[in-house]
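Before anything else, here's the structure in question.
Note that one protein chain of the assembly has been removed; the remaining protein chains are unaltered in position.
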Amino acid sequence: MRVGPVEIGGPAFVVAAGPCAVESAAQTESVAESVAAAGAHLLRGGAFKPRTSPYAFQGLGEAGLSILGRSGRRHGVPVVAEILEVSQLPSMLDQVDVLQVGARNMQNFALLRALGKVRHPVLLKRGFAATVEEWLLAAEYLLDGGNTEVVLCERGIRTFETATRNTLDLASVALVKQRSHLPVLVDPSHATGLSELVIPMSLAAAAAGADGLLVEVHGHPEEALCDGRQALTPRLFAELMQRLPAVLQSVGRTLHPGVASARSVRAVSP
Amino acid sequence: MRVGPVEIGGPAFVVAAGPCAVESAAQTESVAESVAAAGAHLLRGGAFKPRTSPYAFQGLGEAGLSILGRSGRRHGVPVVAEILEVSQLPSMLDQVDVLQVGARNMQNFALLRALGKVRHPVLLKRGFAATVEEWLLAAEYLLDGGNTEVVLCERGIRTFETATRNTLDLASVALVKQRSHLPVLVDPSHATGLSELVIPMSLAAAAAGADGLLVEVHGHPEEALCDGRQALTPRLFAELMQRLPAVLQSVGRTLHPGVASARSVRAVSP
Amino acid sequence: MRVGPVEIGGPAFVVAAGPCAVESAAQTESVAESVAAAGAHLLRGGAFKPRTSPYAFQGLGEAGLSILGRSGRRHGVPVVAEILEVSQLPSMLDQVDVLQVGARNMQNFALLRALGKVRHPVLLKRGFAATVEEWLLAAEYLLDGGNTEVVLCERGIRTFETATRNTLDLASVALVKQRSHLPVLVDPSHATGLSELVIPMSLAAAAAGADGLLVEVHGHPEEALCDGRQALTPRLFAELMQRLPAVLQSVGRTLHPGVASARSVRAVSP
Partner (left out) sequence: MRVGPVEIGGPAFVVAAGPCAVESAAQTESVAESVAAAGAHLLRGGAFKPRTSPYAFQGLGEAGLSILGRSGRRHGVPVVAEILEVSQLPSMLDQVDVLQVGARNMQNFALLRALGKVRHPVLLKRGFAATVEEWLLAAEYLLDGGNTEVVLCERGIRTFETATRNTLDLASVALVKQRSHLPVLVDPSHATGLSELVIPMSLAAAAAGADGLLVEVHGHPEEALCDGRQALTPRLFAELMQRLPAVLQSVGRTLHPGVASARSVRAVSP
């Protein structure tokens, strides 16, 4: 499966990175510049945010999509963002390269049916209480609708353990890779909720056979409008990108070649 | 809160009963007749069915809504049915008295926002991995939108136990009754998945302080198109209705007076 | 099954009550007096306490057993206490009428085998992550050893929900009553961890078909050395005992007749 210059599910491992939420053009551009320079293959960011409370920050909406799309184009990296409802589809298709279905919507069958009819790739996150079988059957809603460009994403399941935000289920990744042909990414940020666990879990995901990562990065995690506790700083993200190739090579894979444009790469040169 | 002749959340306990899915006019009418005669206050039935697999029976859709609405009117009992997406709202408002949001959609915020704007009561089921706090915050989406007619429904949560379909969390019912003013129903059918547990769990729910029940009834459970294993027969449903008043009285409550029209009540006379 | 004057598993419902831990003779005697006067049929209390941390209060040990045994005899109520290891058996058999196996030891097979050989009744709590099947098979270790006096106790299972200490699984009680001949008690104190939920869950347990309760009571819950948040005051315990008969009658059962001696009953007379 190709998303612009990026191939997902092939021998090379891909990394999508960016802020949990698009908060402003400056913040998004700054994160985009640093993750592109560090070698991220896709820019992720949330414009429409599903929030447990109606009184929490809900994202910038359409304005956020434009900011995200602009940063992606500026740096030559395709963009991933979450879609919450069918009515958002036109603006999503306009600005976004990969449509993400979040954990809460994994069994929103109306949304899945609508996305089965588009020709954009869909990133389908596992529901936080969904079995592997339910996750694969949710993907069937997309495939059955005619959209074969489906990427799965494990993001942790809900258990009794409270030391981490969720429990990352890497065995499900290995299982799905054996029982299905679909590519599987891992989101260590939501899975653990703790930035200090993101690098070890990213390396573990690579060793377990995942096809890539979805990682949250924020310039100033302590000021983030959402989920700052799990965001990597740009410096730690760069460290992750430097450590991945050796682990990938050890299991017979490689890190996907860089896709960012020269402008972005120049940004981190002295 | 009133739904036609039925008051929910007052001192009297209410019972919604009917088939998991509307399968045909004959099946629905037969169940409606028997549950109305046994004293059910609302008729429940699924026209749009959320199914884990896209290849499973998906419900009769609009045709199912008409069948259900007709049976409800014929017997004088208001109707409850599940809404899966905003586009179903016009036909739902036309045929249905209480709009049910299912467990999978508890955090479908787009749907909740749309239902916050209507003036029909909403029955909000707890997600099968939702905490009590998340459940109450989902209700806030409805309340914040201006719809104050919100009824909660506990239907079991997902745990490691496999002997029952879910784990019925009656303590959450008592907790919500203490921390919120919203009425709470209990669905012992989905919670246990086993028809032989429905009566004991219904009586327990009544003793725990629930405001009512949502129970699945089918004329021939072994032939049901969905969830037959958890459906009561009309005979067992009548037994449940006969046993409820004593338990309710023991905790200072009563069973809501009957609402079915004479036609329905005559149906069970010799 | 008989324990002195108390029959467990017959038509009558029994209540074991007392402090989480025996803290002193005065505290134990005061609780014993009030629960016996309110009609409790057994006195429960912990002398050997299994504690998550080795640095937490571990119970008074042998001295605690003597205190408990003395209070039980003074008021004419048999005594229940937890046994943690085989070496405690002689002093337990000396002072205690019912040997409790706690949730953490449900699969301590060495302990179960030893208790299979004694002729004291055993109260087997469900492990907090044990399936119903595993619980019944743990009971088989006792039965297979020759001890047929086994009482089960549901005390909540561990789930993702954090609003309550555990999730009380009353459906398991109804299920075990249908699939086994063993009596089943319910411990609403450990199951919920919140004293305000103990009365509603006790009534629900009675309606669900449980054979009795195990309830924590403390004269001054805010000063308790363990689990004060879930302890009823003597006044609330007396309220529970007054409310149980009506619920039991509504499901065709009765509260077991009082067993406390006159001395105890006099204690609450003016």
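Labels for the chains are A, B and C, by order of writing; each one numbers its residues from 1.
Heads up, the rule we're going with is that contacts are C-beta pairs under 8 Å (C-beta built on N, C-alpha and C of every residue); 3 or more make two chains touch, one makes a residue touch a chain.
Bear in mind the structure is a predicted one, so any value in this text is a computation, not a measurement.
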item: Touching residue (missing chain; options A:1, A:86, A:143 or A:247); value: A:247
item: Residue, one of A:12, A:143 or A:207, that touches the chain absent here; value: A:207
item: Residue touching the undisplayed chain, where the options are B:126, B:158 or B:256; value: B:158
item: Where the missing chain touches subunit B, by residue; value: 129, 158-160, 162
item: Positions on subunit A contacted by the hidden chain, ascending; value: 129, 131-133, 157, 159-164, 167-172, 174-175, 178, 191-192, 194, 196-197, 200-201, 203-209, 243, 246-247, 249-251
item: Absent-chain interface as seen on subunit C, which is shown; value: 50-55, 84-87, 104-105, 107-111, 127-129, 133-134, 137-138, 140-141, 144, 158
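Throughout what follows, only the chains that are shown with their structure count from here on.
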item: Chain whose averaged C-alpha position falls nearest the assembly-wide average; value: B
item: Chain centre separation in whole Å, for subunit B relative to subunit A (CA means); value: 37
item: Whole-Å separation of chain centres (CA-atom averages), subunit A against subunit C; value: 50
item: Residue list for subunit C, restricted to those that touch at least two other chains; value: 129, 159-160, 162
